[in-house]
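Every protein chain except one is present and positioned as in the full complex.
Here is chain A:
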Amino acid sequence: MQTLTVAERVISQIFRDKRTIAMMFLAPLFVLFLLSTILGSSSDDVTIGTVDVPSAFADTLASKTETASFKTEAEGMDALNDQRIEALITYQNGQPEILIEGGDVSKNAAALQVIQETLITIQGQQATATNTKLSETVKQLQQRLTALTNQTFDAPSPVVPPSAKPDIQFLYGSPDAELFDQIAPALMGFFIFLFVFIIAGVSFLRERSSGTLERTLATPLKRSSIVFGYFVGFFLFVTIQTILIQLFIVNVLDVTQEGNYFLLLFVNLLTASVALSLGLLLSSFSRTEFQLIQFIPLAIVPQIFFSGLFDLTDAPTWVEVINRLMPLTYAADALQNIMIRGAGFTDIWMDLIVLTGFMTLFVLLNMRALKKQRPV
């Protein structure tokens, strides 16, 4: 009952602050939209310069990407320096020599891939040509032998190299899934964590500094009712936030969503609970809003790195340890598994248990901090 009273107050306070509402609901949508656009606008189109290469090579290359041929190597070097081309290919003694510009990682990789594909195609063509020549020679020899000895010889028929195009299928997702599809679920978790942390932390800090917390504690309410009142109040906003983000990324940004919406909401509420209890806890270690905001680079920003945006398979042990200590690691893992792989409760229960553990720990520490304000 008292929990609901506190929740009602938290809700009406936030609803009266229009800017906070706008920030909570619209800022994540804007940032997600921006990121989706930025990630979608990177181009893998590369231009490769050639100087005096065999026509077969030039033709094959041209069929795969844009090319520019130069008369001299110096001209090609100029183009490379001006970044008009990503790679320059010259032939020395019949061998290709490749110079990569090297300033743009993804474009370099694309250029290398195109060149390698071209080389493989050329080698394939050469091999087929050699094969054909060889089998023709063998045939001629056979005919000669037959004519000379009246005997027939069985020569092995030429081996046809296996088709270069394997059948590729996706267990989850689709070939046109983009990087954004992979990070969108993690980012949703991150935004919920960030906004709940900031808004709850600042609200609670204000309660401390304005004396309303002490005034509230002078009433006969239980200490836990304050913390859980905040929980219930913020659950409303996180639910709205989840619905908005889901509608937006699925319908507008076209992100893959294979999972159960209620499970997603549950994970988000749990994530919000962790963020909320952490925000309330850290607010008791801050004297001002400014000091609370200083926790963000330390407690929040590193969590982005561990939220599944980067592959940490080869990371050193200490990074792995930090990874395991970050609540968002588990939230992002659960959200990605639900949205991309359609995971159910039984697939992500470990994540949920760890998140619940974090929440319980923070809530207990909160109660202890509040005990300083009122011993009973």
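Just so we're on the same page, a contact is a pair of C-beta atoms (placed from the backbone, for glycine too) under 8 Å apart; a residue touches a chain by one contact, two chains touch by 3 or more; residues count from 1.
As a working rule, contacts and distances are computed from a predicted model.
A.B. asks: Pick from "Helicase-associated domain-containing protein", "Short-chain dehydrogenase", "Transcriptional regulator, GntR family" or "ABC transporter ATP-binding protein" the UniProt protein name of the chain that isn't shown here.
C.D. replies: "ABC transporter ATP-binding protein"
A.B. asks: Any idea which of A:136, A:214, A:258 or A:320 touches the chain not displayed?
C.D. replies: A:214
A.B. asks: Which residue, A:12, A:37, A:126 or A:143, contacts the hidden chain when the whole complex is considered?
C.D. replies: Of the listed residues, the one touching the omitted chain is A:12.
A.B. asks: Since one chain isn't shown, list which residues of chain A touch it in the complete complex.
C.D. replies: 2, 5, 8-9, 12-13, 16-17, 210-212, 214-222, 373-376
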